[in-house]
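Presented below is the structure to which this report refers.
Note that one protein chain of the assembly has been removed; the remaining protein chains are unaltered in position.
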Amino acid sequence: MPLRYDFASDNVAGAMPEAIEALVAANTGFAAGYGADHIGKRAADLIRQLLDADAVVRFVPSGTAANALTIAALAAPHEAVICHQDSHIATDETGAPGFFGAGVGLIKLGGGSGRIHPADLDAPLAMGDSGHHQSPAALSITNTTEYGALYTEAAVAALVGAAKAAGLKTHLDGARLANAAASGFDPASVAKLGFDVAVVGGTKAGGTPTEAIVLIDKALARRFDARMKHAGQLVSKGRFLAAPWIGMLETGAWVRRAAHANAMAKKLAASMPFPMLHPVESNGVFVEMDEPTLKRLQAEGWFVYRFIDGSVRFMCSWATTDEAVEELGAALQAIA
Amino acid sequence: MPLRYDFASDNVAGAMPEAIEALVAANTGFAAGYGADHIGKRAADLIRQLLDADAVVRFVPSGTAANALTIAALAAPHEAVICHQDSHIATDETGAPGFFGAGVGLIKLGGGSGRIHPADLDAPLAMGDSGHHQSPAALSITNTTEYGALYTEAAVAALVGAAKAAGLKTHLDGARLANAAASGFDPASVAKLGFDVAVVGGTKAGGTPTEAIVLIDKALARRFDARMKHAGQLVSKGRFLAAPWIGMLETGAWVRRAAHANAMAKKLAASMPFPMLHPVESNGVFVEMDEPTLKRLQAEGWFVYRFIDGSVRFMCSWATTDEAVEELGAALQAIA
Amino acid sequence: MPLRYDFASDNVAGAMPEAIEALVAANTGFAAGYGADHIGKRAADLIRQLLDADAVVRFVPSGTAANALTIAALAAPHEAVICHQDSHIATDETGAPGFFGAGVGLIKLGGGSGRIHPADLDAPLAMGDSGHHQSPAALSITNTTEYGALYTEAAVAALVGAAKAAGLKTHLDGARLANAAASGFDPASVAKLGFDVAVVGGTKAGGTPTEAIVLIDKALARRFDARMKHAGQLVSKGRFLAAPWIGMLETGAWVRRAAHANAMAKKLAASMPFPMLHPVESNGVFVEMDEPTLKRLQAEGWFVYRFIDGSVRFMCSWATTDEAVEELGAALQAIA
Partner (left out) sequence: MPLRYDFASDNVAGAMPEAIEALVAANTGFAAGYGADHIGKRAADLIRQLLDADAVVRFVPSGTAANALTIAALAAPHEAVICHQDSHIATDETGAPGFFGAGVGLIKLGGGSGRIHPADLDAPLAMGDSGHHQSPAALSITNTTEYGALYTEAAVAALVGAAKAAGLKTHLDGARLANAAASGFDPASVAKLGFDVAVVGGTKAGGTPTEAIVLIDKALARRFDARMKHAGQLVSKGRFLAAPWIGMLETGAWVRRAAHANAMAKKLAASMPFPMLHPVESNGVFVEMDEPTLKRLQAEGWFVYRFIDGSVRFMCSWATTDEAVEELGAALQAIA
């Protein structure tokens, strides 16, 4: 019996038809390299529309790289970035921010379900400068969070406002911004909320490997292509990173299919026989499950695993089917 | 009149049908992330067959990254890599080796048409250790070279042999290994010749963005996935980097289409009215052309530019057509 | 009233007479640069005697650099070093390990008074390799700890043994090894216990700025001078870093004066009217003190501050006098 990866992550799915079709359509004729072609321009325009922002847009193949590269543009090596202790940059990038940022530090805050509490910003923002620690230069927020929780625009405004007031730059890890959008967070608010940089996720939303780096603070765009190539992130046949965005955004599939993923998570949650440890506000369901039970589930062929906080995580994606949710639901009932 | 990019580079072409078809075919069902899926395994097997080597194979989306990441695995920050002064790592990667290698040095040698002369290795190999310079730890060879020249297996053997005898590691930048293969260099010789690492080019050969990192010295494979993610090079939906290789290698198109590219360069050379500055041994033609003439050619809509050595470069690819060569030939005759 | 820094740290003292006299004595004639002189050789011999180890010894002017430079030699950028969460490398080096190590990670463990518990090593040593985290490559132990606590040889043996058994390298931060030695930890045990690298502290012991890097695993010595210069740590007039060691070690003052510092801490502790939060096993006293009381003490001119764990720290050094301890004791009684 082959393992079923359906719920292991939202990156185990392939690419949605709209993305693949646009990629295939982009594969005609010759085009300037390194993102300077008409496909890249069109995709950038669509991202700017989505975020309602006059920004410089670039595409890279990895979300880890998109985060680490932009963080390195916001904080010097002897400075730090404030983030949630369970954020992707803190837990799941194998130290990439420290590599791209030549030892840049992370100041890790707690907070339920991956959300930073505004009050927890007080201490790091009041640290003051010193030779003996890495003072904060930027704040990074992830929406939706690693636990599928949603920041509302008001919640983001409080955090970003406090950070900006203290002179920090701000970074949005939007690897799952499509899921946030489908749950009510307006992508067109990103620039207005004051983010200097946003990483907008294409891969988990249903693209082939592609993430959009959106430089809202256009001063950051100076020599950014050189920064990208220096860091191994400037792909020569850039059209293949840009094209999927055209398919996903022109058709509205980027948010529509994220809504489907979110709905699948709600459906799974509705019949979940295990205690849920985080609110189901997007495409993930996190449950409490003891080890023998998890082993039984895995023995049934479902590849899922224990997440950072000890919960067992079930992720839905654009490709998750009603049938799969029902099959998983039955398997869960059987072992509960 | 839109600019014609046909001859600007071999990365202005799209992907060959075999690559795209394999990519589309790979887009079914769920698959483990980060390269650990059956598509990645199949592609790695094909690379191992191609090189006749029991090696660890990984795929990354950028040739610059593939080079810089592996160089950083071969030389410590306080050491250096010997390379040709016009090699891609020395001239066209915006300092990426220094970034990935935390300040690793390059010892740049001359040599006609991008080829290193064995005699020029003597001095750096005899440098000895010192606190005051970066002693060589590795040798990097590019085949075919930046100027389209081919190293024969014997020529490589002399260089690699000298380097290995001096205790250095060896690196093959094979961004255009398909073109070398089509000109008679046997890919199955790579491991036998003693390379520790080879980067095998997929993008310029006609893939979507993908390069194969081949760790022939398997000791280098330890924690290499962590090295990749740390450096922003571990793509989650890895199947899309692996799949094109299945299409290109199972069908033989990787080398067959490189042979076409090489033939197109030969055809262009045959009627070239300008002095050629390098032997036409693969898919590029490099000519002497004064600035007013170049301007006239560009005014005719042909986007080509002056290369590192001052020559004007014309690159052919899998997608170059006989008609295009003839049209360019006519344009060149008209301005000569 | 000028502030009294006596108890602020053990680096607010000057250099002991033995160190200064040796430094002045070394200032005669010409000598080879970069540590290759007879003074450097003599100092290295004395360090080897002290540690009873056939090791390569180098001198650098900063303890932070000594730690970060050697950690970078023990762990690759995509790997991690296990340390105590309150260790100097984790809390007081402004991210230097991440800089020298190109993003190398730290795995931070708890443990009372800065000591790691052997049982807490189990989890990180069992992590296994993965692309998604920085696996441990080395263990760093500090003796005495940031809180003045002493590891016995048996305690070190348990930690180092477990780390070595798991294939890790081991690092001793001995910035206060003199204080440890004065409290019974035998410096001659360092190599026998299995450390691959030891940093032996000269500055806090009473030197001018100098720390000894001891490469017990001599394989690490290959091209180490180049590593030092590359990292800005190879001082040209190396004799001035080496000479103080001759004065401190030939006379026995290095450990004898540390014993004095330890005795001063014991004396201070004996009449301390505030609860002590850590055992007084070397030259520091850490007490619980509320903020108004601390402010009163500072208003009396005593420059001391709140340490990492919230305690107020009093550090003694070779230069601490009985009178000063009595004056401070009286001030503490007055405000208690």
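Letters A, B and C mark the chains as written, and numbering starts fresh at 1 in each.
Quick note on the criterion: contacts are C-beta pairs under 8 Å (C-beta built on N, C-alpha and C of every residue); 3 or more make two chains touch, one makes a residue touch a chain.
Everything numeric here is computed off the predicted structure, so don't read it as measured data.
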Touching the hidden chain in the complete assembly: which of A:24, A:102, A:157 or A:276 does that? A:102
Looking at A:42, A:230, A:260 or A:278, which residue reaches the missing chain? A:230
Tell me which residue among B:14, B:105 or B:187 touches the hidden chain in the full complex. B:105
Check each of C:183, C:208, C:262 or C:311 against the chain that is not shown and name the one that touches it. C:208
If you put the missing chain back, which residues of chain B would it touch? 77-78, 80, 91-92, 94-105, 131-134
To test your reading of the contact rule: which positions on chain A touch the chain that is missing from view? 34, 76-79, 102-103, 129-135, 222-223, 225-231, 234
On chain C, residues whose C-beta touches the chain left out of the figure: 3-6, 8-9, 11-15, 20, 23-24, 26-33, 60-65, 68-69, 93-96, 99-100, 203-204, 208-209, 226, 229-237, 239-241, 303, 319
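The criterion applied here is as follows: only the chains that are shown with their structure count from here on.
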Reported most central chain by Cα centroids is A
What's the farthest chain from chain B if centres are computed as the mean of the Cα atoms? C
Distance between chain B and chain C based on Cα centroids, please, to the nearest Å. 48
So, in whole Å, the Cα centroid of chain A is separated from that of chain B by 32
Taking each chain's centre as the mean position of its Cα atoms, how many Å separate chain A from chain C? 41
Mind pulling the chain B residues that touch 2 or more other chains? 226, 229-231, 234
